[in-house]
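The structure follows.
For this depiction, one protein chain was excluded, whereas all remaining protein chains were kept in their positions.
Presenting chain A:
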Amino acid sequence: MIFTSSVLRPTLARSVRLNRLLSTLTIIEHTGGVLAPSNLNTLSAAKQLGGPITALVAGSQASKVASEVAKFDGVEKVLVANNEAYDRGLAENFSDLVAENITKGGFSHVLVSGSAFGKNVLPRVSATLDVQPINDITKIESEDTFVRPIYAGNVLATVKSTDPIKLITIRSSAFEVGSTGAGAAAIEDAADPKSAPTSEWISENLTKSERPDLGSATKVVSGGRGLKDKENFDKLIFPLADSIGAAVGASRAAVDSGFADNSLQVGQTGKVVAPDLYIAVGISGAIQHLAGMKDSKTIVAINKDSEAPIFQVADFGLVDDLFDAVPKLTEQFKK
């Protein structure tokens, strides 16, 4: 009995302590009131942690977004900063807002999607709080231990944070999509430090597309150097993608050569995707490209070079001239 209690007691004490202390703040990403799909992946990561979840929404459309976020399954409270100063997600004042709400709310964990926005803002928060942030996690082992890919995804590091506050960005493709509709969270005003912005937003040039969002699409068709020019890229890759309702991606070589827009780059320094189906056309499969797609469920490679490294990760490989194979495949997909 003595043995049993000595083992049990610390365990119980620990779980009680965790329940009291663990509380998570998730930073909601939206553009002009339209929620980014990745918020739901971040939410499911937050739910894995187990503590109460608070969501922070900021911007001139914050109230509208907050009422949607309040329905997210698992969110207990939504903090709203209705202030147009946060509309463009500028890191300087946004990070002040986040830091202020972490301090006020006493959160132990802060999660945000590892998007361009999350990666821009969250590390700056860590300067205020003096903690080392943890980037792009793919797995939660426990409340302080996380797995993250390093070296272009060739290595997985399991790290244990000794900081009192865990500032974390989430690799969306590694977490399932959380559900909406069941929740009824309380909506409250956030602490708003109203810091003056130190930079000014001038303009944006976003690629307009009717196709699914690359980061969250279930199917992706990507083109590489093998397409030779932009005309071929447009003529072959887009119809192939459209025939199965896929998003379009590109290798760095294709982007650098001007075949496709920068925002379509899949890889270590571009987007990381993990769709059900990834079709790589004319892509050799450099380490840096594989980093962005090798967790896809099924990978198809179409390349005339049978030695291309892409075939080492492909479930189905077709060694053929893409200029013959892609139009055929497009026709057959349409049927």
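In the analysis below, a residue touches a chain if its C-beta (ideal position, glycine included) is under 8 Å from a C-beta of that chain, and two chains touch if they have at least 3 such contacts; residues count from 1.
The rule we apply is simple: contacts and distances are computed from a predicted model.
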Per UniProt, what's the omitted chain called: "Probable electron transfer flavoprotein subunit beta", "Trafficking protein particle complex subunit", "tRNA (adenine(58)-N(1))-methyltransferase catalytic subunit TRMT61A" or "NADH-ubiquinone oxidoreductase chain 5"?
-> "Probable electron transfer flavoprotein subunit beta"
Absent-chain contact - pick from A:64, A:124 or A:304 = A:124
Out of A:51, A:149, A:178 or A:226, only one touches the absent chain, namely A:149
Can you list, in ascending order, the chain A residues touching the missing chain?
-> 88, 90-92, 95, 115-117, 119-128, 130-136, 145, 149-163, 198-207, 215, 244, 252, 255-256, 261-263, 268-269, 271, 276-277, 287-288, 294, 297-300, 306, 311, 313-320, 325, 328-329, 332-333
